[in-house]
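Only a single protein chain was left out; the remaining protein chains are all shown in position.
Read from first to last, the chains carry the letters A, B and C; within each, the first residue is number 1.
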Amino acid sequence: MTTLHLSERSAVEIRKDFPILARPTVRGKRLVYLDSAATSQKPNSVIDALDAYYREYNANIHRGVYEIAARATEAFENARARVARFIGCSPGELVWTRNATEAINLVAYSWGNANVGPGDAILLTEMEHHSNLVPWQLLANRTGATLRFIPIDERGELVLDGLDDLLDGCKLLAIAHVGNTLGTIAPLERIVPRARAAGALVLVDGAQAAPHLPVDVSALDCDFYAFSAHKMLGPTGIGALYAKRAILEAMPPFLSGGDMIRTVEYGRSTFNDPPWKFEAGTSNIAGAIGFGVAVDYLADVGLGWIREHEKRITGVALERLAALERTGLHVYGPKDPDRIGGVISFNLGDVHAHDVASILDTEGVCIRAGHHCTMPLMDKMGWHATARASFYLYNDEDDVEALVRALEKAARIFKL
Amino acid sequence: MTTLHLSERSAVEIRKDFPILARPTVRGKRLVYLDSAATSQKPNSVIDALDAYYREYNANIHRGVYEIAARATEAFENARARVARFIGCSPGELVWTRNATEAINLVAYSWGNANVGPGDAILLTEMEHHSNLVPWQLLANRTGATLRFIPIDERGELVLDGLDDLLDGCKLLAIAHVGNTLGTIAPLERIVPRARAAGALVLVDGAQAAPHLPVDVSALDCDFYAFSAHKMLGPTGIGALYAKRAILEAMPPFLSGGDMIRTVEYGRSTFNDPPWKFEAGTSNIAGAIGFGVAVDYLADVGLGWIREHEKRITGVALERLAALERTGLHVYGPKDPDRIGGVISFNLGDVHAHDVASILDTEGVCIRAGHHCTMPLMDKMGWHATARASFYLYNDEDDVEALVRALEKAARIFKL
Amino acid sequence: MDDFYRDYILDHYRNPRNFGHLEAPTVTAEDLNPLCGDRIRMELLVDADGTVKDVRFSGKGCAISQASASMLTENVRGKSLEAVAKLTKEAVLENVGIGISPTRMKCAMLGLRVLKSAAIGSLAAWPDEE
Partner (left out) sequence: MDDFYRDYILDHYRNPRNFGHLEAPTVTAEDLNPLCGDRIRMELLVDADGTVKDVRFSGKGCAISQASASMLTENVRGKSLEAVAKLTKEAVLENVGIGISPTRMKCAMLGLRVLKSAAIGSLAAWPDEE
């Protein structure tokens, strides 16, 4: 049991870097944060980087000649290079956005309007987050394209049997790398080559993957990869879109204004090179710098370690929750830690997930409850709402124990 | 000279709240920051608010039931209410965006695509920032509409003689409240009623006004007002769009995904009420909270005081720069502090503005040089580039003196 | 919040009063809380004088929204539509008891919101007004 012991110690060490995890709740409980799939906590190094930017070298970028502007520009572009390296692309292929959602919208508007027409199909899966579904609904409305869906079975696994038929005539496959409600990891290594063979481009929604798994976009061979800083130790208000250089070059501009142009006349404009062509107006400079520090922290701990750690914690949690079955606790989705990100959805008897979450909150345990921005999946599965616990590098067995004890309390209150 | 003395003392007091202004430059000079039109510096209260969010109650908003999520949601919506009050609208009329640029793009895509067609005209002015020009060029390309321009004369004043003709057949007037290159204040009280009479909606680009003048959107009677936090003591990555409630209700969604929906099925969706309908994905939560604190700081000092203070500093600067005429210094734009925001564009003999800015930097004086994202204006005026100094509440006469002395050094180096 | 889940709340949650549908309702309204997906529908039978004769509610949601809606329906028979339209947040909170956290306030008020909009004929615009 050496590895177990080692990783245990490391999570405790890691926790010291996260100031919020050291603060007791209003009721004086230890904060047991099990909602990292919604947003992660931030280490001191990230918070300090934001602070340093505003206190020491806050200035607008790219155009300033003076010292602090030079320092800000360098830090901003350097962050881009680090985030790009983190997912295995070059800085010229990484566009800053507000979040994963905006990254997907950018593709739907810029690439979508230019390349998708009546009769074209876009293939999604039944487990997509609203952010990787609604933009394609609107694109379909604009262009007359149709949407198709890779089904998900009751166990929460993607059904790939009819994949080639589904891909026939598809312009794009847009798919979550890891589902946010059930944690299902999409077998991209089996799916992407078939999409390629069918001539479809591939957009991967990496919002739940980039924080938790080693990601290499060139190995994945996808055309687009969207992710958010706030779910991976970074600040709010910054995310990124990876796109293959040639595709970015060919894409028309989306948002326009300062900083993304090359020349402007009253009547017409020409545009800057990617990635700047897609970054209109003053960027979230502090946010980008913080994102760079966040991926440094993750790379330092090691994505391999993080993945193994989460698998272990998830395994323990699945085991401990199974023991609560007598109180009516029911876990959804694949029950194999190898096949899911550190995400577990469940319900406790006839107790509504919101009530579960409220009672857990009284014990300092933070989980999410509701439809998790996957309403169609919930409808399909026949669930009104689920409770969801999600794990990250700073969680450990103590957190699982706290979850279980709080669930026992909820069961007691509801007399289950 | 009592007022002079009073305001002088206050600027010195104010400066103490801005940590960056207390740090010497790499060369050991005092930082003389005269580039607030590009981005402003931030007071401790704003930086501390970001810090507190990340250290104490970082959580995703709206959907979380637990304590820190409740606190984050409340702080986020409370910030919206404060920023709304700051410009005189209700919180339901204020949409968070990344910056003024995105706010304008939101209108161009959502309102523009739905309401502008072939043969329609959009009226701009010749002094617009690229951010209030290029989005309308792209809209015109998409829809077959045409752009018209209110001319600017050599003194940098808008020419309103032909206004009613220009407005004839216009769907929208999009106009900067304060120009960023010459500081020209648009006489909106004379322009907006005529636009109304002609049946055009009015979008005001307030990026350079909201930080510096008392703004009341209901008194202005505009339909849209766009502005950025980072130019008004707030963080990067957050801005806002005001729009009249009825217009927001009628506008179709723009960016889509999590948080802006009401119901989602695989095939179709319905949308949340404004303002959330236009806020897709996880917002810049920390940014919005910081923006709220920034407007509190501004309101505390008082926009009336800030405007008077800037007028005075600008007047002093215009006087002192006039004395440099013998070295070939030439000031552009209206030379009346009453008619301009605290912005002065100039050139020094045959020295390129970038060289001026570089030499000023060696003295710790930060100014901007180039086209200031108003390329067409520069072309029209026949300027290749200008140097620009801009003032804010933390600047005082010492800063003007430092500017003048550094310009004298530049003149010496270039043997003018 | 744990104080909130008392026996009578659980009873209303598990055995909601006036749950179901009216055969021929005079007015109905329905709304959902987009944040959590909870839905409530209210059906009223109103006589010519504007007095509520009968009421049913239906929907799906948490103990807070269901119990508070259930309790609300116990108090409307015999009331005028005007009186229903004037029901306050405080009245609901009196019914359901103390200890509702701010995040859950919208759940507690969903039934009221729907009932009032049935009485008024339109939904309140800005949720903070409640």
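Just so we're on the same page, a contact is a pair of C-beta atoms (placed from the backbone, for glycine too) under 8 Å apart; a residue touches a chain by one contact, two chains touch by 3 or more.
Worth saying up front: this structure is predicted, and the values here are computed from it rather than measured.
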item	value
Displayed chains contacted by the hidden chain, counting the whole assembly	A, B
Identified contact with the non-displayed chain, of A:Pro19, A:Gly92 or A:Gly169	A:Gly92
Given B:Leu233, B:Ala369 or B:Ala402, the one touching the chain that is not displayed	B:Ala369
Chain not shown, touching residues in subunit B	350-355, 358-359, 361-362, 369-371, 375, 378, 384-385, 409, 413-415
Absent-chain interface as seen on subunit A, which is shown	62-67, 69-70, 73-74, 77, 90-92, 261-263, 272-273
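What we mean here is this: only the chains that are shown with their structure count from here on.
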item	value
Mean-CA-position distance for subunit C and subunit A (Å)	37
Centroid distance [mean C-alpha coordinates] between subunit B and subunit A, Å	32
Separation of mean Cα positions, subunit C and subunit B [Å, integer]	45
For subunit C, residues contacting two or more additional chains	35-36, 101, 104
Contacts with two or more other chains, residues of subunit A listed in rising order	354, 358, 361, 369-370, 375
